[in-house]
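Structure provided below as structure tokens; questions to follow.
Shown here is a partial selection of chains from the complex, left in place.
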Amino acid sequence: MESLLSNFASPIVLAFVLGIMAKLIKSDLEIPRPLYQSISIYLLLAIGLKGGVELSKTPFMEFLGPAAITVLLGVITPITAFLVLFYLGKFDIDNSAGIAAHYGSVSVVTFIAAIAYVEAAGGTPEGFLPTLVAILEIPGIIVALLIPLAFAKKKQSIKKATREVLTGSSIVLLVGGLIIGYLSGPVKFEAVEPFFVGGFQGALVIFLLELGMITAGRLRDLKKVGAFLLMFGIFVPILHGILAIWLGQIAGLSIAGSTVFAAMVSSGSYIAAPAAVRIALPKANPSLYLTASLGITFPFNIILGIPIYFIVAQWIGG
Amino acid sequence: MVTIITERYLKKDILEGIKELGAKGYTTSDVSGDGSRGIRATDFEGRNVKIETIVNKDTGNKILDFIADKYFEDYAVITYVYEVKVVRGDKYF
């Protein structure tokens, strides 16, 4: 409970709230698009680099189990999401698959916020977790996009979408950063550490200010998307999160690590997935998938989800 | 002059398309906008893209058909045409 509340007072969460407020009072505050893009590039490269450096210190065997579990969850989560949406939510195939693709992938900012949260709480999550983000980013989207194929045709656009995801800037920066960090190792990394580590949390504050403003824009759509999607955007992540904690701890993750793992598995992508879905499933309504992943699940995870996963992880792992 | 304003995601696709249909060149710029249908797929990318290409009548019509057929139903897109006089125009058609 304590830890749940203390999360509210972190600069990161407060900046997110400030962004929402700024939009609600119709402020003319605007984060210039190039700044937003620059911070994106910086954050992705930074977590890649740090992850790569840590990976270079991790014994391969220790990393194998969590990696396998990640692939498994990348396949399972879009399918559960699809089934819930299609059979319970009565969404059509395109929309169900489109939303599912988002929940199969991962929100990097949620991941980062979870790292910041557990570190502030004194935990030390495994250093190779960013590698898992990179692993998780891809299969979920592809699995979800394959679903409509089981029902119909249009192979070509799936291929295009897969290409889009694999060569997308998030993957290039994340995987590229991992490789650079891995090859450089801790000593050579020192020279760039003040930039990529020292400035990280601060840059995140500005990023979340912008995310708050974008989220506020989506909140208006909340009514339109209906109560089912609202429930979906809260409870399916909790379900996926608990599954991730349980499997993650079996695979050897610490309590801190499994909390972060839960945050990433439960989160919905809103950068890589929308681009891919827009191209592969043009008939899926962006209002639905963006509002779900960005307007519902993202704020839920940032504010309540992560502390909840932490409590559950302590409870399962303790 | 054919002008197409659409979602950023489609830029690559459309440029390839119009080149195939015979456009010799194009100019793009970043714009924002709001339309009647209000499809918003690009919160993050933030903006639309404007594609302008000077072509002869024939190619122009082909481009219009191509855009209308392929993108009009599902994407935010507007296309319009007006006449321009190009200096040393032979180069471009």
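So that you can tell them apart, the chains are marked A and B in the order they are listed, and the count of residues begins at 1 in each.
Simple rule for what comes next: a residue touches a chain if its C-beta (ideal position, glycine included) is under 8 Å from a C-beta of that chain, and two chains touch if they have at least 3 such contacts.
Source: prediction; values computed, not measured.
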| item | value |
| --- | --- |
| Subunit counts for every protein chain kind in the full complex | A x3, B x3 |
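Going forward, only the chains that are shown with their structure count from here on.
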| item | value |
| --- | --- |
| Chain A and chain B: spacing of chain centres that average the CA atoms, whole Å | 34 |
| Of all residues in chain B, those that touch chain A in their complex | 7, 9, 39-44, 46-47, 74-75 |
| Touch list for chain A against partner chain B, complex | 33, 36, 214, 217-218, 270-271, 274-275, 278-279, 282-283, 286-287, 290, 294 |
